[in-house]
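Of the protein chains in this complex, all but one are displayed in their positions.
Presenting chain A:
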Amino acid sequence: MSGPSLMDSLFQRTLEDLIKGLRQQLIGEQAFISKALEEIRKEIKSTDLSTKSTALLKLCYLSNLHFHDMSFAAFHALEVLSSPRFSHKKIAYHAISLSFHDSTPVLLLITNHLRKDLTSTNEFEVSLSLQCLSRIANVDLARDLTPEVFTLLSSNKLYVRKRAVAVVLRVFEKYPDSVRVCFKRLVENLENYDPQILSAVVGVFSELACKDPRSYLPLAPEFYKILVDSKSNWISIKVLKIFAKLAPLEPRLANRVVEPICDLMRKTGAKSLLFECVRTVVTSFSEYESAVRLAVEKIREFLVDEDPNLKYLGLHALSIVASKHLWVVSENKEVVIKSLSDPDPNIKIESLRLVMAMVSEHNVAEISKVLVNYALKSDPLFCNEILGSILSTCSRNVYEIIVDFDWYVSLLGEMSRIPHCQMGEEIENQFIDIGLRVKDVRPELVRVARDLLIDPALLGNSFLHRVLSAAAWVSGEYVEFSRNPLEFMEALLQPRTSLLPPSIMAIYIQSAFKVLVFCLHTCFVRGGSTAGVSASASYESFDDLSVENGADSTVAHGQTCTSAPITNESIVNLLKLVELALSPLLGSHDVEVQERARNLLGFVDLIKLEALNSSGQEENDSERKGVEATKIIRLVHDAFSKELGPVSLTAQGKVPVPDGLTLNENLGDLETICGDIELPSSNTFSFGYPSEEKDVSSFSNLQIKEDSGQSNESTSLLAEHRKRHGLYYLPSGKSEVISNDYPPANDPALQGDNNDNASDLVKLTAESLVPKRKPNHSKPRPVVVKLDEVDEKPVAVKQLESRDDSLSGAVRDILFGSEDILPTSSRSNLPNSNRKGKKKQHMITQVESKENVVDDGNSSSRRRKDHSHGKERRHRKKNAEERNETDRKEKESSSNHPRRHKSRQRAEEPLKVPPQTSVIPDFLL
C-alpha cells in the first residue's frame, strides 16, 4: 500500500470536518465512519507528523465515542510522541492514555519517552507524562520510573508536584517496592500547607488506607492536624474517610477524633461534608452515644428534606445505623414507612430494607401483612422486591423468626396469588423445605396446597407454575392430612393442567399416583373390602398413619372428622377420571410425563377389576383377584409411605466411595453409547402409541374388555363431572388463550382497605419495637428440623492478594521499621525482592524485641518513637508543638512532658493494649 501523497495531506480532513460530516449523515453513520477509518489508516502512515497526529486525533475521537478499535495505531502514537512539538505530544499522550493497557505490545517502548518528559523543564510536558503514567503504568514502567517520580515529589513547581503525588498511588499499586523510595517524601507532602498538594496527598492516603488501614495508624497525628485545620471541604471529606478506617483499630484514636468530628458536624454548612461526618460517625464511632445522637439528629434533617437526594442518603445512613442502634430506625419509622410509597424506586428499596430491619419475631406477621398489601398496589418490580425481602427475612437462619408456621404457610399461599408475583421458585423451595422440616405444619400446608391446586385460574400464570409444582408435591406426599383426597385427584387431573410445562406435569401425575394409592388403601385395605367405607374408616387410617409417623396427631383429629367418605363408587369414578385424563398423555413428547402417565395407568389397570367387582357387589367371584389387588395396593402404599426428610447440603460428600471405584472412569464412553440410541420420544409419538397400548394390556394380567356400557358410563361420568366442576373445563374450541379469561386471583381493585396501610404499619412497628415480654402464643413453636451442616457457615479463608500484602508490608517497613532499612542516599540502587524478604524478617524481629521492652523501659519507647517519626527535625518539632497545644486543650497541663506521661500510661495498663498496637507509637497525645 502506498503512503499518502502530498495532495492527501493537503486536503486531509480535520477532526472538525469529521464531526461535521458525522452530523450531516449524508451516507449513513456506519458508512461514513468506515470511510473515515480507511482514510485514517492511510494518513497515519504518513511521514509528516502533522498529518499523522491529525489522523491519530480523529482515531481517538472515533474510538472514544463510537467504539472503534485503535490498537493498530499503538506504534504510530509512539512515533507522534517523539515529535518536538508540544501539540503533537499532547495528542499522542491523549491517544496513549485512551488505548494502552497492560497487554499492549509496544508498552515498554514508551519508557524512555516518559523518562525524557518527566525530566523536562517544561512543566506541561511533565504533567502530560505523569498523567499518562497514572493511566498506563504496569510493573515495569513503575519500577523503571520510580526515581523520576521520587524527584518530582519534591519539585518546587506545585503544579508538577501535585500530579506526582497523584501518580504515586498507581506506582505503589503496581510496584510495591517503590514505597521504600517514595513513601517518606509522600508523607512530607502531608505537611504542606498548599491546598492543592494537600488535596492530592490526602486523596492518595484515603485510597491507601482503604486497602490496609492498620499500616497508616502512625500517621494519625498528621491526619488529625489536617482534620482540625482544613478549610477545604474536599480535603475534610477525604480525611474523614481515613479516620473512618483508622478509628475502629485504635480506641484511643477514636476518643480523640470523635469530638472534632462532632464540631465539624455542628459547624459545617456543606451538605456533602455534613453527610460524610454522619457516615463516619455511624460506621466507625457507633459506640459514642452522644456522637450518634448528633448524627441521628442530622439524619432526621436529611429525611424530611424535599430533595430526594438528601432523603435517599438519610435512609442510607439509617440503614447503616440499623445494625447497631435499631432504636434510631424506630424513632424515624414514620418517614421510613412513608417512603415506601415514594415515586423514586431507589428510595422505596432503601426504605424497604429498613422496614425489614425492624422485623422481629413479635411483629413479623403484622408487618408482612401490611407489606403484602403494599405489594398488591405496587408496580411489578417493587412488588417482587417486597416479596423477595419478606421471603428472605422470614427464612433466615432456618425460619428463626417464625413462630406460627400455620400463618406463614398461608402467607406463602397468599403471596403466590399476588398478580405480579414472580418469586415462584423461592416460594416453591420454602413450601417443600417447611414441609420436610416442620411436622406440625403439614395439615395446614396441605390445606394451602389444596386451595392453590383447586383454583384453575392459577394454572394460566406461568410464574406460578413452580409454586403449583410444590403444592402438587405436598398434596401427594402429605395426602393423609387431607380432608378430601378425592378433591385432590380432581384438582391434579383437571384439564387445564395441560398449560403446565412437562416437568411440572410429571410432578402432578406422580402426586396423583400417590393420592390414588392412598384412596385405594383407605378403601380396600384399611376399611376392608366391604362397600361403603365411611368417614370413620379414613379417619382411622389417618390416625394410624400419623402414629406410625410418630407425629403428634392431636392437631389433625378435629380436621379429619369432616372428611368426605371414600366409597367404592367414588373409587370407580376416580379410576375412570384417571384413565380419562391420562390416556392422551401416553403420546406425550416428554419422556418423563409419558413414563409417569404409563405407570399410573398400568397401576389402574391392575386394580381396576377389583374395584369394579366390588362396586357390582360380586365379591365371591373376584375373591382371589381381589386379594391379589389388595396385596398390590398395600405394596405400593408402603413404598410411598416412607417419610422424606431434609437432606444436608454435604450429604453427598459423606458417602464413602467404595474401593476400586473410579467415578469418572467410563464417562468418556457414555457419549458413544448414547449416540447409538435413537431419540425415543419421536418414535413413540409417530407410531408407538398403538403398540405400546398393547404392551400395557398384556402387562396387566387382568384382561378387561371395555364394553360399550362402560364407555357410556364413563362419558356420563364425564358429563356429570363437567356439570359439577364446570369451571375446570375448557370451553370447546379454545385452548391456550383461556388463561386470560379468568379474573386475576387477587385483584387489587377489590381490596378496599389499603388506604390506611402506612398508619397501620407505623402503629405496628411502634408496638413491636417497644421492648416487651414475649407474648403468649396460642401454641408453642413447633420443632423445626435442623441439620448441623446447615448452620455451619462456610469458613471464609482470608486471602490477601500478594500485591496488597507486599504493599502494606513495605509501608509498614517504612513506618514501623527503622531508618537503616533504606538510607535516603540509596535511592539509585533499588532494593530487589530478595533483599526485601530479608528486611521483612529483620523488621519482625525488631518489632518483637520492641514489644519485649515496651513494658519496662521509657528510653526504649522513646527511641522507638524517634525511629518511627524519623523525618526532618522541623517536622518533629512541629509535631511536638502540636502535641503540647492539644495537651493544653485537654487540661492535662500538669505534665509538660508528654512523652514521659505517655510511657507512664503505657506502663500502667500494658495488658489492655493488644500486642499489635504496642508497636504503634503514642501519637494520641
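Heads up, the rule we're going with is that a residue touches a chain if its C-beta (ideal position, glycine included) is under 8 Å from a C-beta of that chain, and two chains touch if they have at least 3 such contacts; residues count from 1.
Following the convention adopted for this analysis, contacts and distances are computed from a predicted model.
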*Consult the UniProt record of the chain that does not appear here and report its protein name from "Sodium/potassium-transporting ATPase subunit beta", "Collectrin, amino acid transport regulator", "Telomere length regulation protein TEL2 homolog" or "AP complex subunit sigma".*
"AP complex subunit sigma"
*With respect to the chain omitted from the figure, which of A:269, A:343 or A:656 is a touching residue?*
A:343
*asked:* Out of A:223, A:275, A:288 or A:481, which residue would touch the omitted chain in the full complex?
replied: A:275
*From A:182, A:313 or A:811, residue that would touch the chain that is not displayed*: A:313
*Taking the full complex into account, find the residue in A:207, A:487 or A:579 that is in contact with the omitted chain.*
A:207
_Candidate in contact with the missing chain, chosen from A:76, A:163, A:298 or A:439_ = A:163
*Pick out the residues on chain A that sit against the missing chain.*
16, 19, 57, 60-61, 63-65, 67-69, 86-87, 90-91, 94, 101-102, 124, 127, 130-131, 134-135, 159, 162-163, 165-167, 169-170, 196, 199-200, 203-204, 207, 210, 232-234, 237, 241, 271-272, 275-276, 279, 308-309, 311-313, 343-347
